[in-house]
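Pasting a structure here, questions to come.
Of the protein chains in this complex, all but one are displayed in their positions.
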């Protein structure tokens, strides 16, 4: 049984574990003030080519979203998210638990445009309604799509003009940035969004997301917010060592590229089998549409999510690749599939 | 320079890292539903000799405290803590951030008694005041003391009689249970408190606290609370593997015993140098009182916290030992000290 | 200029002011423990024919909604509301500010059915999503419609079967109960919902909503929640006297009936002028569709909300009547209108 269920099924890339082993007995300061965290943050600042950003290392996506969004907003302010956005549906109301409404927008492709946000602003006219203040986007999105540079520029420009913060959930940022269709560089992001994070958990780390705060006004006292929400690890070195390893020699990008390459191979094979897809994805999540009986057969040897019903006899499934996906597994899956659908 | 600043200065015990390496490429379910977490929870249930408890693995002490206490209380209910209690002073108002007041009680030794709690109950008489509902204790305490079995029994009995929950912060539970003065067993705890946690971070793990919920009523829907506060790791295996390793062969107790032994050796040496202590501690944190100039000299080779002023010429310091403290370092420290104080 | 903008444009019914004047110098206990509040609660219990309910007097609708819903839910639980529901759109995220998500459902008529709720339950499957727990309905709704007894019975039955609370916002309950189309009695409500409130502010009081909690489990410690949210008035007598007056001789129903009668007269007149309506309303809010130029003309002498665009040349408006609406004003409005639309 091989699992395409997600990109966090294995542990960490071996070189990360190796770094943990090698540094293990060095005594360091706690709470993210160790030399490794300092070094990791320095490397990330170099990667984004901006020494003025603030970088903080947190443990996971939900935690990073809630700590950051609650820190950025005043009590009556709300976040705007696509209905498919992770904070709206899959984080157990974590943003609301900090007191803030998440306003949702239905989209086709999981992406927000200035027109979407404009409609929200127009519907919120006075103090009887929340004040929309932060636009939450995911890149890549929860359904595998990604933002082009032009799209981000337009969104950023709109947000600036309307005094909105633009926040990018980068749980799968590596996959987005390393996609064939992508034209955004990591170092473009500080001028395109007010804050974003670089997902480690889904790209080869044991845990860890690196939050990058670009707007000065949002940086103040951020470690207080982390501590208050339980996000400041006593052994912050655990995060520092991992991001140091991911960013010292481009490992972060290599791992994401591998995941994308495996997904692209899957996609090609599925197309050759004349299958169509629910969304256009060039990242590490793809959503092919299969006959239901084929799905049942495939499930005997492969694990994956059945995403949704398409018609009476077909459903979409989600296949996720990662840094750990082996090419021979992809080949085997495609061969098995082709036997079933021919 | 050697640091006695805390018990989280190094990484993890080598056998924990070894287990991470060995299991690394096995594919597992996410969010704590992996085989290692399942096994770790099974081992912990065996250790507490109670299969009816609910066990959850979280990343750190502040997170565990806030997720659990916010889950256990209704909005108008408050926690009671010693003024020295970690939730009252050193967690950035994390409990208040979930909406609950923490009522503080000044104590000499960091420990709460039924008389303390009784006084709080008497002062809270109607709906114009919060309703005290949960008694928070730390074992060992923040100043190195511990609870005897009889003390816990009396506190539990009082709490039962007054419909209060008794919650034990066990960030340093290992050190308490392995202390020479201790008469409490891990398997006594399910009948002595309503919930407690077993600290991994300060006893040899990279991160991790195992929360044990003993009272049925408090178990319901607990994974929702974890997810909502960002405490459910995608790679929950990271926690599972570590606790599996700590509990499969008594490693947890061995590590704590070692830390205590090193602290006891320090204590004996300090006594031989005719030094006194701020608190009576038989755990891995000791608080000797030293001449200020001695402290300055020691700081040239050793790192530690200066705890507080005792008189014009003396201060207390905090020395913390851990699973990683080497006996030769303790010996060297004592020799250096004796040269200074003779 | 006469205003049909809302049902809270005037002060209180004169007999309420009279009662305030007459009782003014009697010394009473504070915080709702005065004889008038006690008497008002007794009268309400008689009106609902159930001495087992708990009744609390609060100042306004938003306050009552937020105090009650936050009291009823645990942190991970969510409310379900129609998109048009007041808590979802027009209370500045007050429910979210207490930590709870409001899940919205698009409806045609502002009313929820078991099918609506069923769809929400199916979409919320595990701990990565909030747990839907409370169904919020308004009667009459924000767009003038009302619930029939059979509809409430079905909804209640569904909620019981799925362990959901059913909560009725009764800011305009009087108008609903006194509508020609209504077949629900006030005394039916304790068996049809778990909690509801009887709106005073929009039915002749200066301020005041009487919350009726029917389910035992939800009654506990409710005064703590009121105090904690600033809803316990020092001079609770202000609320008690008003509700005593409203319920001692059916004044509450007389006032609502008058408002409905005025709305019905308006509706008849508008129909005679061949105008149609956005929603089917038999309560004190009606939503006729008018040519835009007619609206402009009417606005010279009458104030009302322009509700929404219907087509390029038509819009819907909202006309609200109240206990204070005079029949001659309605007549004059209709005459003016008929001159414009003929």
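Miscellaneous remarks
The chains carry the letters A, B and C, assigned in the order they are written, with residues numbered from 1 in each.
Definition applied: contacts are C-beta pairs under 8 Å (C-beta built on N, C-alpha and C of every residue); 3 or more make two chains touch, one makes a residue touch a chain.
In this text the structure is predicted, and so the values were computed from the model without any measurement.
Of the chains displayed, those contacted by the omitted chain across the entire assembly are A, B, C. Of the listed residues B:42, B:109, B:127 or B:221, the one in contact with the hidden chain in the full complex is B:127. The missing chain, though absent from the display, is touched by one residue of A:5, A:39 or A:76; that residue is A:76. Across C:12, C:102 or C:317, the single residue that touches the chain missing here is C:12.
Among C:232, C:264, C:286 or C:317, only C:232 touches the chain that is left out of the view. Interface residues of chain B facing the missing partner chain: 75-76, 78, 89-93, 96-102, 127-130.
Contacts to the hidden chain, counted on chain A, fall at residues 31, 70-71, 74-76, 98-99, 127-128, 130-131, 221, 223-228, 232. Mapped onto chain C, the interface with the missing chain covers residues 2-3, 5-6, 8-12, 14, 17, 20-21, 23-30, 59-67, 91-94, 97, 201-202, 206-207, 224, 227-235, 237-238, 324.
By definition in this document, only the chains that are shown with their structure count from here on.
Separation between the centroids of chain B and chain C, computed from CA atoms only, is 51 Å. Each chain gets a centre from the mean of its Cα atoms; for chain A and chain C, those two points are 43 Å apart.
Along chain A, residues 91-93, 97 each make contact with two or more other chains.
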